[in-house]
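For chain A:
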Amino acid sequence: MSDTTTATNDSGARPRGRVALFVTCLVDLYRPEIGFAAVQLLERAGFVVEVPRQGCCGQPNFNSGDRAGAGKIASRVIDRFAPFDYVVAPSGSCAAMLRVHYPGLFSAGSEARRAAARLAEKTFELTSFLYDIAGLREVAAELDGVVTYHDGCSGLRELGVARQPRELLKSISGIELREMNQPDACCGFGGLFCMKYPEISERITGSKVRDILATDADYLVAGDLGCLLQMAGTLERNGHAVKAVHVAEVLAGMIGPDRSADH
Partner candidate 1 sequence: METTSRQFRQLSRHALEQATLQHSLDGVREIMPRIRAAALAERGDFDALCDRARDIRERTLRQLDSYLEAFERRVQAAGGTVHWAATGEEACRIVAQICRDAGAERLIKSKSMVTEEIELNAALERDGFTVTETDLGEYIIQLRGEKPSHILAPSLHVTLDEVAETFHQHHDIERSGPLTNATEMLAEARSIMRDKFLQADVGITGANFLVAETGAAVIVTNEGNADLTASLPDTHIVVTGIEKAVPTLDDVGVLLRVLARSAIGERLSNYTTFVHGPRRDGEASGPANYHVVLVDNGRSEMLGTEFQDMLRCIRCSACLNHCPVYTAIGGHAYGSVYSGPMGAVLTPAFAGLPAAAHLPNASTFCGRCEAVCPVRIPLPSLLRRWRQRELNARPVMDGQRFGLGLWRWLNHWPPAYSLAIRCAARVLRRLSVPGRGGQRWIRRLPLLGAAWTDCRDLPAPPGRTFQDEWRRRRS
Partner candidate 2 sequence: MSSSAAARDSILQAIRRARAGADAVPDAPPAYRTPAALLGGIEQFCAYAGEEAATSEHVGRMEDVPPAVLRYVTGQGLAMRVVVAADLDLDAAVWAAAQPLQITGGPVERDGDTLVTGCYAGVAEAGALIMLSSSGVPNEAKFLAATHIAAVRAVDILPTFEALWTRLRGDFTDRWPRTMNWIVGPSRTADLGVPSKLGAHGPARVHIIIIDA
């Protein structure tokens, strides 16, 4: 593939497979470091990571009722990512789009549907891939501080991601994972929802922030950048010092007092 760049497996052992990183458009634009953290974690786990040229998963179209548009975007993603052993996204919501919703965009019995189903089967959210597929149980990272984990809605309810990020976070030396009240409650982001109904979104995030602050955590960790932008922006607007960071950054050891999340 001309527009695909490949990383070498720096563990030296035989690679366990080729992973295509579905970086997500939000990470691509807002926080590339999350993408690099994901690559690092995947490579350390023994996989060869590649980054096919890519855009959005089509979720804004799908959730806005534009099925046809979502289907067109999905076809493109399916074509680009089909050749790999696995597709991994540092986002429960985008991974769920590929894994849960793509097949239904194509008519039953069609070749496109079968292709979508094949892609769905090998698509994973990052922490669930590391924990369930790669068998990772601990990461080599340090973080001296209290973290609280927010469950992204799609990851939790469409992919069952809950235990994996928590187990991996707990393996970090120096870390304390402190659960907030209702970590499974929505943060108020909801994709375009936060732009269409900003006041309602703000109120939902307000409840979430109250629960986050009640933990007295230093870091708010989540697996979806959409949720993180929403919560970070609200924390900042209201003058709260809790740092909102992506689980990949924490697991890759990129977060700490001496490591700024902003590059």
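Going forward, a residue touches a chain if its C-beta (ideal position, glycine included) is under 8 Å from a C-beta of that chain, and two chains touch if they have at least 3 such contacts; residues count from 1.
Here is how the candidates were picked: all candidates are chains of the complex that A comes from, given by their letters.
Given the structure is predicted, the values throughout are model-derived calculations rather than measurements.
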item	value
Of 1 or 2, the one touching chain A somewhere in this complex	1
Of all residues in chain A, those that touch candidate 1 in their complex	3, 5-7, 23, 25, 27-32, 34-36, 39, 51, 53-56, 58, 60-67, 69, 72-73, 76, 153-154, 157-158, 181-182, 184-186, 188-191, 193-205, 207, 229-230, 232-234, 236-237, 241, 243, 260-263
